[in-house]
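Only one protein chain is missing from this complex, and each of the others stays in its spot.
Showing subunit A:
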Amino acid sequence: MIELMQGPHVPLVFAAVAAFCVTVYVLADGLDLGVGIVFLAAPREEDRDLMMASIEPVWDGNETWLVMGGTLLLAAFPAGYYVLLPAFYLPIMFMLFALIFRGIAFEFRLQATRFRFLWDIAFSAGSLLATLCQGLILGGLIEGVPVKDGLFAGGPFSFFSVLGLLCGVGLVGGYALIGAGWLIWKTQGPTQVFAREIAHAAVILTAVMMALVSAWSPLAVPEVAARWFALPNLALLAPVPLLTAFVLVALWRGIWEGPEPRTLLLALAVFALGLVGLVVSLWPYVVPRTVKVWDGAADPQTLAFIAVGLVIILPVVLSYQAHAYWVFRGKTTVHASGYGAPH
């Protein structure tokens, strides 16, 4: 087993698993962060109750992928963990504060009566802030972090970049789009109409910001430009932006017609393509432009130990998470029990 973990291909496999976890996190938590982002725009209290109820049974499982991603990074690519986390100290801390408020709002909102609007604000603002922080981290990753002697060597604000801001706003649009797609599928009546309307705004924001980020990254970071615009890469990679544009157009045209899950599925496809673009820009680094996946991986015996769990347990996890979605399939109705709606 340990011998098996010593080949040069091994870090690639673990990088793929890590990328998979990040993808699942972004797609799954994007859904409930997105519902949070559009939450306050909903016109009626009933809409908000329904929106919250639609994600209540699954948000916790979605957010657990964030912990999974963090711990997998520590276990498989420790260099990524102990360099990147200090590098993005402030956005990570503020993302955590935001997740605290939006997470606790799920429970406290239903308990509250007079001050329910405060928890509405906590939920929505928390979702928005967490998303912006994730964007700042993403932008900072593309720009690269200062490293000296194998440790982060910048200041508390060196994470900040214009690219990060652009990524943040783009993620807000993208998550809102996923959230709206989810609501179109899971709700009906006026709430569904609201979701379709907000999906329009989200598509526009997402498309504009994706274009801006794609234009800005190669301008700001020469390595990214070299990666995308050198031949033959240009020809090989051209399908990624073209396909993205195609999916965005299909999204735009399908909001009011076609099968209900369509908007959600296409929104997820846009994100998947965006992540492919990100991998192209960053490959093969754990810490951008400093530590490659082969240099940042953990000991073979450590990788062997975690491989066992990943191979056996990850499929089980995926299957019972899918089962949880299946139990709560169909259109959402407002619950009478659980977190404690007064009965």
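Here is the rule we use: contacts are C-beta pairs under 8 Å (C-beta built on N, C-alpha and C of every residue); 3 or more make two chains touch, one makes a residue touch a chain; residues count from 1.
One rule holds for everything that comes next: contacts and distances are computed from a predicted model.
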{"item": "From \"Cytochrome ubiquinol oxidase subunit I\", \"Tetratricopeptide repeat protein\", \"Histidine kinase/HSP90-like ATPase domain-containing protein\" or \"NitT/TauT family transport system ATP-binding protein\", the hidden chain's UniProt protein name", "value": "\"Cytochrome ubiquinol oxidase subunit I\""}
{"item": "Full-complex contact with the absent chain, from A:75, A:138 or A:268", "value": "A:75"}
{"item": "Candidates A:43, A:239 or A:309 - the one touching the absent chain", "value": "A:309"}
{"item": "Full-complex contact with the absent chain, from A:10, A:51 or A:92", "value": "A:92"}
{"item": "Subunit A residues touching the omitted chain (full complex)", "value": "56-58, 60-61, 63-64, 66-68, 70-72, 74-76, 78-79, 81-86, 89-90, 92-93, 96-97, 99-101, 103-104, 106-108, 111-112, 150-153, 155-156, 298-299, 301-302, 305-306, 309-310, 313-314, 317, 320-321, 323-324, 327-328, 335, 337-340, 343"}
